[in-house]
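I have a structure here, written as structure tokens, and I will follow up with some questions on it.
One chain of protein is taken out of this complex; the other chains stay put.
Naming follows writing order (A and B), and every chain is counted from residue 1.
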Amino acid sequence: MSLPDNSRTDISSFWNDTGKTGIAAWIFSTDHKRIGLLYFYSVLGFFLTAVGLGLLLRIELMAPGRTIMGPQTYNALFTVHGVIMIFLFIIPGFPGAFGNLIMPLQIGARDVAFPRLNLFSWWLYMIGAAIILTALFTGSGPPDTGWTFYVPFSSRTGTNVSLAVFGVFIVGFSSILTGVNFVTTIHRLRAEGMTWRRLPLFVWSLYATAWVQILATPILGITLVLVIAERALGTGLFDPGRGGDPLMFQHLFWIYSHPAVYIMILPAMGVISEIIPVFSRKPVFGYKMIAFSSLAIAAAGSLVWGHHMYTSGMSDTAILVFSFLTFVVAIPSAIKVFNWVATLYKGSISLEAPMIFALSFILLFSIGGLTGLILGAAATDIHVHDTQFVVGHFHYTIFGGSGFAFFGAMHYWLPKFYGRKYAEKPALIAWGLMFVGFNITYFSMMVLGMKGMPRRYYDYLPEFAPLNLASTIGSWLLAAGLLLLMVNLFRGLFRGEPFTGNPWGGATLEWSTTTPPPTENFEEEPVVTHGPYDFKGTGIP
Amino acid sequence: MTRDQEPHIVSFAKLTAVWLTLLALTGLTVWVSRLDLGVNRVWGALAIAMLKSGLVIAFFMHMKYEGRLLRWLLFVALLTLAIFIGFTFFDVLYR
Partner (left out) sequence: MSQPQHRDHAGATLGMWLFLFTELILFGGLFLLYAVYLARYPHEFSVGGKELNVVFGAGNTIVLLTSSLLAAMAVTAVQRGQQRATAILLGGTIFCALLFLGIKYVEWSAKIGHNIYPGSIRLRTGPPGESVFFSLYYLTTGLHGLHVLIGGTLLAFVTVRVQQGKIDSTNYSWLENGALYWHLVDLIWIFIFPLYYLIL
């Protein structure tokens, strides 16, 4: 990674901090900004890899029968696509990259509570990732279980499941340490005057996320240990032939993995809550409710894991309870959407790239959320369970939601750290391509699912062909937009127009320090006297 | 920020008294397990275990002398675990 060509030498920025040299200045740095960028480039690398795999999957499904790969390769590819996207991109993505970059700045702290632990958790993440990647190329072939590692298949398949699962375990440990670090930081290191009611909404969302990381991830840890034990020691805990119950695996797995989708979406909602008021030049509507709904989503989201198991043979009582609770989660989610829309009302809206991504987040996430209710209602779920509908729904929430928020955050916050900005017009064209491509790709999948096409199938009936072709063509548009976005953004960050001061006019603390920020974050310890969206009080026009 | 308040020092005598109580409760739990209580044996043993862990947390782990925040957080963590186990029984009990 080279330094951006900053001609300004009068301001000391964290780029010029010369304690160590070369790569060591990065991979052994305990500065939260450098760790944030380490995370950012790591998750981005994995994201682009998994995007490539996703494109290959779509090409395979372009037409019935074999197109470019055999069935075993297909099984391995969708497994690896899922494992990388979930465990190496979107779960560590927001807390690791933008949480690290922004959160200490937003609360007026010099760093996180445990800087060395922070660096350690990045290392753990990279070690886990390396183990997962090793699992793909060694042993008896890459895992073919799907990212869910369901037993009994995962305990019997001859592929390299144990090693991959161990890698995921390590990555989970890294996620736990980030959560511990963030909760402690937010409790202990807020600047003077930064009361809980003045906490930026992104920080609130990270706080809720960190709690999910702390309380849910250990269950994933033990579940993965049990899968390894099942394979290595023959414990038989999930083997019905030996008295075990495979449904218990599903319970344990989803006790973590359902809350995990809130690790993916909550910080994204936090990003949207930052961008919308800034680009509407208006204090956020319903600050308290947005902050509260983050906690409510985290809490209610931990009670609904059973809605992944309606067709598994779980008891009817449990189906009823989990179905009801699933609908409860819709309430805080809707609170957020309504408050964002109310913030826009009579605002002075400026449609720059971060805002465009934020607005499309609201639309795409709403579609994802509402289709989620179709899956959450026990009766309608039976029809679409394990079909392409689920794949479409999931990508609407996590790609259209979290992914688009991630791109929004990239355009909104990265210039702050590079002191240079992307070009606006190509960014908007890239967004347009992605938005159109996205909807073609994933809406087709939802229709296919309604018509009965199962997910994770290598081949399909001829009547599904036209929509599959459309979906594949959509994926090319999406990829083209993504490519343009990346080229434009990184060209801009390294060679674009200078970006100094507070061009967006944000009232949160990260905009009160120099751009790029100094190593110590603030020249002098900030004292907070205004709320995070009090544009008038902060003196921003 | 340095330390918020002077640390509370728990005397050796108090710690030893807690230890003796814990040993007594261990004896009690062995004794109870020999009684013919049916299903109640499980709940009896769990109740004694909870009492013992309460003592360890309060005195050995200094929770009694910590602020309200930590106590609340501990409560939330235990409640979460209880919910994870309890909600699973919506399935297991009615299958």
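Keep this in mind: a contact is a pair of C-beta atoms (placed from the backbone, for glycine too) under 8 Å apart; a residue touches a chain by one contact, two chains touch by 3 or more.
Source: prediction; values computed, not measured.
Enquirer: Contact with the hidden chain only, please: which subunit A residues?
Expert: Its contact residues with the unshown chain are 17, 19, 29-31, 111, 113-115, 117, 176, 179-181, 183-184, 187-189, 214-219, 221-223, 225-226, 229, 233-237, 241-245, 248, 251-252, 255, 519.
Enquirer: Identify the residues of subunit B touching the omitted chain, counting contacts across the whole complex.
Expert: Here the touching residues of subunit B are 1-4, 7, 9-12, 15-16, 18-19, 22-23, 26, 29-30, 33, 41-42, 45-46, 48-49, 52-53, 56-57, 59-62, 66, 69-70, 73-74, 77-78, 80-81, 84-85, 88-89, 92-93.
As a working rule, only the chains that are shown with their structure count from here on.
Enquirer: How many Å are there between the centre of subunit A and the centre of subunit B, using C-alpha atoms for each centre?
Expert: Computed from C-alpha means, the inter-chain centre distance equals 37 Å.
Enquirer: Going by the contact rule at the top, pick out the subunit A residues touching subunit B in the complex.
Expert: 187-189, 215, 219, 247-248, 251, 255, 302-303, 305-306, 309, 313-318, 321-322
Enquirer: Which residues, counting only subunit B, touch subunit A once they are in their complex?
Expert: 1, 69, 76-77, 80, 83-84, 87-88, 90-95
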